[in-house]
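So that we are looking at the same thing, I have put the structure below in structure tokens.
Apart from one protein chain that is not included, each protein chain of the complex appears where it belongs.
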Amino acid sequence: MQTTVASEYSNEIHSVPIEHRFNPYSDNGGTVLGIAGEDFAVLAGDTRQVEGYSIQSRYEPKIFDVGDNIVMTANGFAADGVALIDKFRQQLKWYKFDNFGGKLEIKSAARYIQHLLYGKRFFPYYVSTLIAGLDEEGKGAVYSYDPVGSYEREQCRAGGAAASLIMPFLDNQVNFKNQFIPGTDGKEKKPLKYLTLEEVIELVRDAFSSATERHIYVGDGLEIKIVTKDGVRTEYYPLKRD
Amino acid sequence: MAGLNFENYQRNSYLSTKGFATPRATSTGTTIVGCKFPGGVVIAADTRATSGPIVADKNCEKLHRLAPKIWCAGAGTAADTEMVTQLIASNLELHALSQNREPRVITALTMLKQHLFKYQGHLGAYLICAGVDPTGAHLLSVQAHGSTDIGKYQSLGSGSLAAMAVLETNFREDLTKEEAIKLCADAIEAGIWNDLGSGSNVDVCVMEVGKDAELYRNYLTPNVRSQKARSYKFAPGTTAILRESVRDILDVEETVVSFDQMEVDTEA
Partner (left out) sequence: MSDPFSINGGSAVAMVGKDCIAIASDLRLGNQSLGVSNNFEKIFGFGDKCFLGLTGLATDVLTLKETFRFKTNLYKLREERSIEPETLANLVSSTLYERRFGPYFVSPIVAGLGHKDNKPFICGFDSIGCIDFAKDFIVSGTASDQLYGMCESLYEPDLEPEQLFETISQALLNAVDRDALSGWGAVVYIVTKDKVVKRVLKTRQD
């Protein structure tokens, strides 16, 4: 084995032929985020879709009301995201035919999506998936997945391009991580509490406007779907377009 | 430049043969343009600097001064555009002093292209070079490998296609100074909105024959961040501390006291 580099450029000559191969995946950017409250849950996502340095669309919604008071998003490779959500919607339809129109609980939907994702274990959907809704007790629920179906129920989760920018902010402002009660000498943590819907919307808007500032794949618009016992509601806020 | 040091090149290329990745430089995945008008020339740039998909600097300066009336806009590797521009600015001033003449745009361009050609494209500097000199107003560009172009309007960088679309549509031979500024700013804005590598503000520099060059830093600021929904001030004492140490900074005042003023105890 060569242990030192020759002073001429012999080490820079490539003797192996270059291999070309079709890459079935691409990255369409975008960021999504879900937060669960006491009696509500929200799923938010920006509406920009990109490829490389170009904007494909400034308004391509990626949060969907899939029925039964469940909202869903699959962010990453847009084609896979759409395919996954279409497949889930179709299966939900069949479920209703088979069960006399009965409601699919969110925990059952969650487990079913795991099987949709793991079914393509060796040619995965290239997405980070989130669903949000209300559980059997009427409490807000957010479930998050990796591309091959590993999932977990959480209070909040960010996914997609700017997930790494938003997630620590959520830890700090939703779960009060690293915050202590002043005067307790770092002995008493700031107690957890459910945030109101107004507070959550404010956090979501600030999280996205911050991500827009620093991540080139995030921007144009912010669409938030809010799930309460009364159904699903949508809000839209503009984001910077540069 | 005192000369580059190649010692770590050996170490790093050894590292890369072992499968170590090579570093990611800040690149100005940029939009820069220039356009001439009767009696002068305008150049403009956006102000976003990126590192991969992350915006490293929201308001960087891509317009560099080579001489008082010769300016250049840079795209490509940010460090290279900055350093190559500083080097040529320095040499150009020495040249102007030794020749006792105002520096010429073609001189700057020749120095740039010879330097860049020497480095065979490894210095990733793509520049639009413009200015006024005793021979008139000029607009030129130079690529990393050392090739150069002349034109009445030009664009470079990742947003060059968006910008050129605007330039091709709206350029005329008989633009006024104000129209030329507007055209350049519009071209940069096309890059800002439609190219993800470009963003934030527009910087403009106008060079007119017989006048001082004018730099309009942040000529347009169409991307000011709006007020946040909440304030995130923390109550003092929120963060837990293990240890604290304080170092006071004192101003030392020195006074000279001559010997005859000094009280000396001679008794003991």
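As written, the chains take the letters A and B, and residue 1 is the first residue of each chain.
Rule of thumb we're sticking to: contacts are C-beta pairs under 8 Å (C-beta built on N, C-alpha and C of every residue); 3 or more make two chains touch, one makes a residue touch a chain.
Keep in mind the model is a prediction, meaning the values are calculated, not measured.
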| item | value |
| --- | --- |
| Chain not shown, its touching partners among those shown | A, B |
| Contacting the left-out chain in the complete assembly, out of B:N8, B:N100 or B:S258 | B:N8 |
| Residue touching the undisplayed chain, where the options are B:I54, B:A96, B:L161 or B:L215 | B:I54 |
| Of A:G52, A:G138 or A:P168, the one touching the omitted chain in the full complex | A:P168 |
| Residue numbers in chain A that touch the chain omitted from display | 162, 164-169, 171-172, 177-179, 186, 206-207, 210-211, 213-214 |
| Residues from chain B at the interface with the omitted partner, ascending | 2, 4-13, 15, 18-21, 23-26, 49, 51, 54, 56-57, 60, 77-80, 82-83, 122-123, 228, 231-236, 238-249 |
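Definition applied: only the chains that are shown with their structure count from here on.
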| item | value |
| --- | --- |
| Interchain centroid distance [CA atoms averaged], chain A/chain B, Å | 37 |
| For the chain A and chain B complex, residues of the former touching the latter | 2, 4-5, 7, 11-12, 29, 50, 52-55, 161, 173, 178-180, 182-183, 185-186, 190, 201-203, 205-206, 209, 213-217, 240-242 |
| Contact footprint of chain A on chain B as seen in their complex | 10, 13-14, 17, 29, 48, 50, 53-55, 58, 158, 192-200, 222-223, 225-226, 228-230, 232, 234-241 |
